[in-house]
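Every protein chain of the complex appears in place save one, which is left out.
The block that comes next holds chain A.
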Amino acid sequence: MELILSIVIGVLYTVGVFFLLRRSMIRIILGVLFLGNATNLLIFVASGVTPDAQPSFLSSSTEAASSNMADPMPQALILTAIVISFGVVAYLLTLLRKTHEITGEEDMDQLK
């Protein structure tokens, strides 16, 4: 499981960097989206994937279950990171639309 997810993260990072280095404006948003999702997955994988574990707050009363609890922390981190990147991407979309409207350019190299 970890191996597959790690490869997926690698691919997402590659695609994100590739898009960021393109000249088209819309690809910058795509790049940021890919990098953001890759980072979220990285938080998930780096803190250990535990497929058999139970949600931490469901069964904290019983002794046996508490030894096999999923760590709630990375999920909280991912949730926060998703919300933040959502806001940032919304801003970026507006910014690029406005830039396109004012300059009439779609090519980043023309914006020096």
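List of remarks:
Everything below uses one rule, namely that a residue touches a chain if its C-beta (ideal position, glycine included) is under 8 Å from a C-beta of that chain, and two chains touch if they have at least 3 such contacts; residues count from 1.
Basically, contacts and distances are computed from a predicted model.
Comparing "histidine kinase", "PH regulation protein D", "CO or xanthine dehydrogenase, Mo-binding subunit" or "ATP synthase subunit a" against the UniProt entry of the hidden chain yields the protein name "PH regulation protein D". One of A:4, A:26 or A:95 touches the chain omitted from the figure, and that residue is A:95.
Against the chain not shown here, chain A presents residues 20, 28, 32, 35-36, 39, 42-43, 45-48, 73-74, 77, 80-81, 84, 87-88, 91-92, 95-96, 98-99, 102-103, 108, 111-112.
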